[in-house]
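Removed from the display is one protein chain of the complex; every other protein chain stays in position.
Letters A and B name the chains as they come in the text, with residue numbers starting at 1 for each one.
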Amino acid sequence: MSKAKGAIVVDKEKCKGCEVCITACPHQVIGMTSTVNAKGYRVASMVLPEACTGCTNCALVCPDGVISVYRLKAASVA
Amino acid sequence: MESIDVSMDINEIIKPENLVYKKSSLFEEKPFSYCPGCGHGTIQRTLMEVVEEMGITEDVVGVAPVGCSVTMYEFLDIDMLQAPHGRAAAAATGLKRVLPDKYVFSYQGDGDFAAIGTGESIHTCNRGENILVIFVNNGIYGMTGGQMAPTSLINMKTSTTPYGRKQEQMGSPLKITELIAQLPGTYYVSRHAVHTPAGVRKLKKAIIKSFELQKENKGLCFIEVVSNCNSGWKMTPVKSNQWMEENMFPFYPLGDIKVDGKLVK
Partner (left out) sequence: MGEIKLMKGNEAIAEAAIRVGCDAYFGYPITPQSEVMEYLAAEKPEERTGMVLLQAESEIGAINMIFGAASAGKKVMTSSSSPGISLMQECISYIAGAELPCVIVNVVRGGPGLGTIQPSQADYFQSVKGGGHGDYRLLVLAPDSVQEMSDHVKLGFDLAFKYRNPVMIQSDGVIGQMMEKVEFFDPIPRSTEIQPWATLGRKGMRKKNVITSLDLDPYQNEMHNHFLQEKYRKMEMDEVRFEEYNCEGKLDYLIVAYGCSARVSKKVIEYAKNEKGLNIGLLRPITLFPFPKLQIEKLSKNVKAILSVEMSAGQMIEDIKLTVGKGVRVEHYGRYGGVVHNPEDVWNGFKEIFLNE
């Protein structure tokens, strides 16, 4: 069964670096940036993008709703 | 099926047609005022997803409490009113009684609902008002800087119990949800948490169910969300979620307490 292919987009300026999404991701895709946003928070980002399946776990638990999730439809993968 | 070419450009994936999740449009641009990792944001995000998906934006009115979520009406793009501390349930009663065909919810914290507002809370539940009460229990007064709440656990350190809450002095944590579940007026009573994806999915179902029951005038629907308070508990968000699992859940067990008017726990 081919693994679904996903990706997340983080609204960098609204992320508060709480890291709750990291523990929610089943594939350790997310890590914190070394740089900080305007508010001084490290921001969530894909450190292992290829492992992302677009399962939306991270987005569901994000208290500020800064994560948008994309998933490649199986057809377009073939 | 060979595995996907790893070097496929991310931009291929993040195309509009591939979008599977985005924050509800029922939010203002203004970012939440809540501390990083606070459950209030997750709960309100889930609530707005339900309002949007059920298509009830034109018929829903919310009542904000006094507490960390006092300015929730600045973030949520729906009609709301802000009630005096502890009185949101009474305000929601008055609102629903004159707008019987609208969806009404009150959103209250533990201080608001179970301390100063206990009288209004119990009698609103006892009358079986056809509203949804979302009760956020983080065992502390967040907005005012971390004081003890009625739901603070024994030995829990807060700014007004710096040496831990002592039962002899301040009594034991108040299980208000189990209390109101005994009242015939409550129809659906359930306790949730939003620190995990599964928890968020369950909360969403519970809110949808509550609004549907409200439409059928079944009585009061009550959802407690056990939540974290990073600044009050003086922990990181991830640590506070762990602490919540280890300490809050044993005393406030998750799950349905009353379904279709009958106690299940």
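Everything that follows uses one rule, which is that contacts are C-beta pairs under 8 Å (C-beta built on N, C-alpha and C of every residue); 3 or more make two chains touch, one makes a residue touch a chain.
Quick caveat, the model's predicted, so the values are computed rather than measured.
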{"item": "Chains shown that the absent chain touches, full complex", "value": "B"}
{"item": "Which of B:I13, B:C68, B:A83 or B:V200 contacts the chain that the document leaves out", "value": "B:A83"}
{"item": "Omitted-chain contact residue, chosen from B:C35, B:M48 or B:V70", "value": "B:V70"}
{"item": "Listed residues B:D59, B:E178 or B:E212, member touching the removed chain", "value": "B:D59"}
{"item": "Residue, one of B:C38, B:C68 or B:A92, that touches the chain absent here", "value": "B:A92"}
{"item": "Chain B, residues in touch with the chain not shown (by the definition above)", "value": "56-61, 63-64, 70-71, 73-74, 77-84, 87, 90-99, 102-103, 119-120, 122-123"}
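Heads up, the rule we're going with is that only the chains that are shown with their structure count from here on.
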{"item": "Euclidean distance of C-alpha centroids - chain A vs chain B, Å", "value": "25"}
{"item": "Residue ranges of chain B in contact with chain A within the complex", "value": "1, 3-4, 6, 8, 10, 12-15, 17-24, 27, 31-32, 34-42, 45, 194-197, 200-201, 230, 236-238, 241"}
{"item": "Chain A to chain B touching residues, read off their complex", "value": "1-3, 5-7, 9, 14, 16-20, 22-24, 41, 46, 49-50, 54, 56-57, 59-73, 77-78"}
